[in-house]
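Note that one protein chain is taken out, while the other chains of the complex remain in position.
Up next is chain A:
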Amino acid sequence: MTQQLILYPLFLQMAISIILMFGWSRIGFQKVFSVFGSILSVGLAVWLFSYIWTNGTQTIQAGNWEAPFGITFVADMLSVTLVLLTAISGLAVSIFSGGSVLKDRLRFGYFPILHFLLLGLNGAFLTGDIFNLYVWFEIIIISSFVLITIGGEKAQLEGAVKYFTLNILASMIFLTAIAVLYGITGSLNMADLAQQVALVENRGLVQITALLFLIGFGIKAGVFPLYFWLPASYHTPPFAVSAIFGGLLTKVGVYALIRVFTLIFVNDPFLNNIILIIAILTLISGGIGALVQNNMRKVFSYLIICHIGYMIAGIGMFTEMAIAGAVFYLVHDIIVKTNLFMVSGVVYRIKGTNSIRDLGGIYANWPRVSLLLFIPLFSLVGIPPLSGFWPKINLIKAGFAGGSYITVGAIIFASFITLVIIAKLWAEVFWKEGKELPLRSNFGYFSKMTTAKRLQFIVPVTFLSIVSLYIGFGAEHIQELSARIADELVNSQGYIDAVLKPKN
């Protein structure tokens, strides 16, 4: 039974979706059951995590076909860590959705689709087969199309068109890359590919394929110069949807990049240099983009891009320490970005707008809420000992060790610019004297809500803030975890053996 444990998160999300679909029109039931299911999935993810932590990488062959032919699911530390983070963010967003998403949207199957999205994310993290990865990507983007368009407002549809076009393009490039790779090696299993690709004589062809993967995943991750869809679409859907998108969707792209460029396309200075250059440009352009925005969610969207740069830089430097930094940043970023979009949701409910110029005076009226929102905002900046600080040390150290001073410069520049942006945001939104905004009729202001309803906003933010605080104050644990993940990723023979040499 424990060997099947790898697949349990997938079973659970699938079962939750199906049960939610049976209660299609009963929204009250859906709200409760979605939260209940999400709590179960956190429990399951913790179980899986601790099992892999003690027993090492586990694999299972779906359909019971042997490794290079069947579809393998692999749970190594990176996968299970991400499954755990997905479950945590999923729980927060599930609670937040119940309070913040309008009934008209919930009626059209919001919750079943949300859990299909989580299913896709879990699948993408756990699969060990590159074509299967593509299939999970499809499940993710189809679900995200529904979530981004549900409700059908004009701005939403405009954002969705951009989102849709570039993501379909990314999928097609990804699929082409798989086809080329299959043509070269005749295999789709990632562990098998790792062995086969190393033997290919024609390195030029391998590099081109790698670049195709880089473009395909790069669009999804939102790296320079392929990120324009992201700030154009992330501020349009409901806040709960932005939260799960901002926290997890771009990170799947990053995960895929980490997986492919540490397992299949390795030891290639040309590729690593390209990735580093992209990372530097992403850090700078994302940061500068965020400076000039006025909409809170757009600021955060640009910050997502900027901070993707840290993780890409980690992959580009490709030393154990750099990858540990990238993984640590990934852990921190998923939690904080999910939280930030929920923070903007809370601010929106308090004042009825997200325009930084119009906002203000929140601290004067809501001091306790403001202090709560302070935690995710300044975790993002990484004022020690909050969580954003520690991974950057790793990255900067790795940069100095590898002599790539430009990367170090870009990382410091991006951290500084994030500090400026968040400080400005804090001053403008929370400290500045508030303007009298015209009251909107039929708008669910925070001040008019019942306590139970308010808790649906405050509980998920608090929950993720506590997790962020843990990442900051318990950095030693996360550092140990990321070092172990980096070790597994750099010495990929362990992964290959786990897939291709079953124990029995």
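Here, a contact is a pair of C-beta atoms (placed from the backbone, for glycine too) under 8 Å apart; a residue touches a chain by one contact, two chains touch by 3 or more; residues count from 1.
Following the convention adopted for this analysis, contacts and distances are computed from a predicted model.
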Of the options "Na+/H+ antiporter subunit B", "Chemotaxis protein CheA", "Cytochrome c oxidase subunit 1" or "Amino acid/amide ABC transporter membrane protein 1 (HAAT family)", which is the UniProt protein name for the chain that has been left out of view? "Na+/H+ antiporter subunit B"
Among the options A:61, A:185, A:465 or A:492, the absent chain makes contact with A:61
Which residue from A:21, A:449 or A:496 sits in contact with the chain not drawn here? A:21
What residues on chain A make contact with the chain left out of this view? 1, 3-4, 7, 11, 14-15, 17-19, 21-22, 24, 60-64
